[in-house]
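Left out: one protein chain. Kept in place: all the others.
The block that comes next holds subunit A.
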Amino acid sequence: MNIDWASVGAVFGVSLLATVGLVGLFALGTVGLAKQGSALVSSASYACFALCAAAVGYGIYLIVA
């Protein structure tokens, strides 16, 4: 029996980092928009959402490819 611990570890690491990163990014954007602060805060929020949208696009690419 040959357990591929490297890929187990990779799945663990990538899932953890990507989830925390993306959710953190989206939360920053959401909180930024909800506060209705300056234009700078709003545009930073939109930048966060754009990055999240790019991640969704990458997810679709992974599914299709």
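Assume contacts are C-beta pairs under 8 Å (C-beta built on N, C-alpha and C of every residue); 3 or more make two chains touch, one makes a residue touch a chain; residues count from 1.
To be clear about the criterion, contacts and distances are computed from a predicted model.
According to its UniProt record, the chain left out of view corresponds to "Phosphate transporter" among "Cell wall protein", "Aspartyl/glutamyl-tRNA(Asn/Gln) amidotransferase subunit C", "Phosphate transporter" or "cysteine desulfurase".
In the full complex, subunit A makes contact with the omitted chain through residues 1-4, 7-8, 10-12, 14-16, 18-20, 22-24, 26-31, 33-35, 52, 56, 59-60, 62-64.
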